[in-house]
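Only a single protein chain was left out; the remaining protein chains are all shown in position.
Here the chain labels run A and B in written order, and each chain numbers its own residues starting at 1.
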Amino acid sequence: MMILALAGFLAVLLLASASERENATFHSPPLLPRQRHRRRILALAVLATHCALTLHESQNPAFALITWIGQFSVNALLVALLCTAIRQKPARLR
Amino acid sequence: MTTEPFQTHLFTQTTRDARTSPMATTRTDRLDIAARALAGIPGGYTLAALLSVAAARWLPLPRADAVAAGMMLGLVAWPPVMMTAFALHSLPRLCACLTLTTAILATLAYWPA
Partner (left out) sequence: MKRNFRPAMTWLHDWSGIITGWLIFAIALSGTLSVFRPEITVWMHPELTRETADPIPAAEAAITWLSTHAPHSPDWYLDVPTPRAPFTLALWSDKNGYVFRPLDPLTGSPDALRDTHGGEFFYRFHFELQLPYPWGRLLAAIAAMALVLTLLTGIVAHRRFFADFFTFRPGKGQRSWLDAHNLLGVIALPFHLMIAFTGAVTLSTLLLPWGAQTLYKSDLTTAQHELHPAAIERPVTGKATPLAPIGPILRTAEQHFGKTGILSFYIENPGDQAAVITVTAGNTDSIGITSHVISFDGTTGTILAEHTEHRPVITTFNVLYGLHVARFAPGITRWLYFLSGLMLTALTGTGLRLWTISRTRNTPRLSTTLVDRLNVGFIAGTPTAFASYFLANRLLPVSLADRATLEIRTVFLTWAALLLFAALRPATKTWPELLSLAAITCAAVALISAPWHRSVDATTALTAFIFAAAFAAAARRAALKKRHPTT
């Protein structure tokens, strides 16, 4: 359970690191468009696998899907806040 | 070092996302908005209601199922009608489309009685 939840969070983090705006938060210099594209496909594949595993593990796939979507939302919010925190830190040090 | 890409995006985005109204509020424009609101809200509701009745009557389902299907179809139909009312260029054409659709649905819904 915990491992699966953590994996979901990391998958969303991977997706964020492939996004047009946020990849510069993690990479300096920013990724090339082709690298971002490749990473985004990887992240989406990981997310899809995670979703499939979650459904496979559960007793009731319908419930699990709803839960998975909700978890994705919350993970995305957390990742966005994390990105904000990382981005603001160098600015404050300067 | 990481702020630079954000700065450029900031400017291009602000202008693009500026929340200024695309419609100046002259008298004709107000009339135009009022007409479109009429088409979208009461007009859209009428269309949704007629669709729900037409579907309830003609769908090859038991009565209770047909009624439920009609209600859900009506709900699905209303927002797109509302969007179309504000998206179509020409007001006369909008009125024509809406009247035609409403007439067809009304026929299906109440004829033969």
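We adopt the following convention: contacts are C-beta pairs under 8 Å (C-beta built on N, C-alpha and C of every residue); 3 or more make two chains touch, one makes a residue touch a chain.
Predicted model, so just to flag it, every value in this text is computed and none were measured.
Participant: By the contact criterion defined above, which parts of chain B meet the unshown chain? Give residue numbers in ascending order.
Facilitator: Residues touching the hidden chain, for chain B, are 6, 10, 13-14, 16-23, 29, 32, 48-50, 52-53, 55-57, 61-72, 74-76, 78-80, 82-83, 86-89, 109-110.
Participant: Please give every residue of chain A in contact with the chain that is not shown.
Facilitator: Touching the missing chain: residues 15-16, 19-22, 60, 62-63, 66-67, 69-74, 76-77, 79-81, 83-84, 87-88.
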